[in-house]
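What you see is the complex with one protein chain gone and the rest in place.
Up next is subunit A:
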Amino acid sequence: MKKVTGLVSMLLVLSMFLAACGNSGSDGEAGDSNKVTAWAWNINVPVLEEAAKKFKEENPDFELEVVEMGTDDVYSKLTTGLQAGGKGLPDIVLVEDDRVQGYMNAFPDAFVNVSDKGFDEMKDSFPSYKTELLSKDGAMYGFPFDGGPTGVFYRTDIFEEAGVNAEDIKTWDDYIEAGKTIKEKTDTAMIGLDLNGDDGLYRMMLNEQGTFYFNEDKEVALTSEESKKAMEVNQTLKEEGLVKETVGWDAWISAMVEGDVATAPSGAWLYGSITQQGKDTSGNWGVIELPAFEEGGNRASNLGGSNYMIPSASGNADLAYDFMEFFSTDKDVQLSAMEGGLFPSLNTIYDNEAFTKEVEFFNNQPIWNLFATEMENIPAVNYTGDYAVAKDEAVKAQSEIANGKAIDEALKASEERLKNRIQ
């Protein structure tokens, strides 16, 4: 019996001991004044580390600890920490575009005002849609990092077989016509959509028209003219049989690399996935800008992208700011992000060779140049804190429309439900 109690108490002591060693530092609390902790997900980690290496040259004592975690995990931890009053948070955290305003609304004082620390001087180096996204009452609360300028990725081999010239696609009507020809000649669907699960295309089309689920006054705008037009494109694509239903991200990627669909409207970051998952399809790809709604209309839009923010609870906010200012504006750091498959929003580097070069995978098309020139034209939109609920309702409407419900009716019902849900 003594043995057992002895064993248990020994284990307890051991766990306390381990507890004690595990706890040193890493909480980002004062004391370790040269150390900055960052939370980020996979492809962002090498960029942060590269930046830390360069920052160290000027600040030899500087130390950066990157805690790598999945994208959703960052939000789980950030939300928990913020709700617990800023406990256990890092000095720097990476947050996607569509989440930023949600966090700023729900936790108004939780992030450091970077305008106060002098970031306004660098404002011109970033596209306005990014700086507006991070602003509240005229002050900025984060550092713009990567963007998701959109384009239509297409399979050149399928377009050639069907005798369609992608460069001739200027409007969504052209896009639908091209889809019909491709369907007829090659029996391939034009686009892969998850009509009951995601509304990426609809969001791109809203952003392209300068609006979103919410208008500039942050009012629900699901029944706006723009929204109806976007849903019409969705509906026509579906009715003409140009849609291959792909449920979930993996099926979508797979349909593209397999050549089951001819095009994929998406953000620039899609490059990373198709070059990885579709190694055998090199040279069979091209990109055009998103089609416009009327001839000569805006073709710039955004899907995805992320920003760094400093939680106010950070015990080392000044150092974190210095590092992030360096990170955000240093050309070499941002170019290394580019190499890692992220599209930097720092516009002072767009004349670099990395943006002007021809890309072999894309049939030697200089695709980065296309995305870079698009950046400054992307309209700023309101995601608001109710983004997630609004998206849920938009997907419901989209699904109902795909199943034959009238556009007006479906959008109206969704708008009503949304208004009730966010009251």
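The definition used in the following text is that a contact is a pair of C-beta atoms (placed from the backbone, for glycine too) under 8 Å apart; a residue touches a chain by one contact, two chains touch by 3 or more; residues count from 1.
Operating definition for what follows: contacts and distances are computed from a predicted model.
Participant: Missing chain, UniProt name, options "Carbohydrate ABC transporter permease", "NAD(P)H-flavin reductase", "Heme exporter protein C" or "NADH-quinone oxidoreductase subunit K": which is it?
Facilitator: Per the UniProt record, that chain is "Carbohydrate ABC transporter permease".
Participant: For the chain not shown, which residue from A:Val233, A:Val257 or A:Val287 touches it across the whole complex?
Facilitator: A:Val257
Participant: Using the document's definition of touch, tell me which of A:Asn34, A:Gln276, A:Asn364 or A:Asn403 contacts the absent chain.
Facilitator: Among A:Asn34, A:Gln276, A:Asn364 or A:Asn403, only A:Gln276 touches the chain that is not shown.
Participant: Touching the missing chain, which residues of subunit A?
Facilitator: Those residues of subunit A that touch the unshown chain are 1, 4, 7-8, 11-12, 14-16, 18-20, 22-23, 26-27, 37, 41-44, 65, 67-73, 76-77, 80-81, 83-85, 87-88, 90, 96, 250, 253-254, 257-258, 260, 269-270, 272-273, 276-280, 304, 341.
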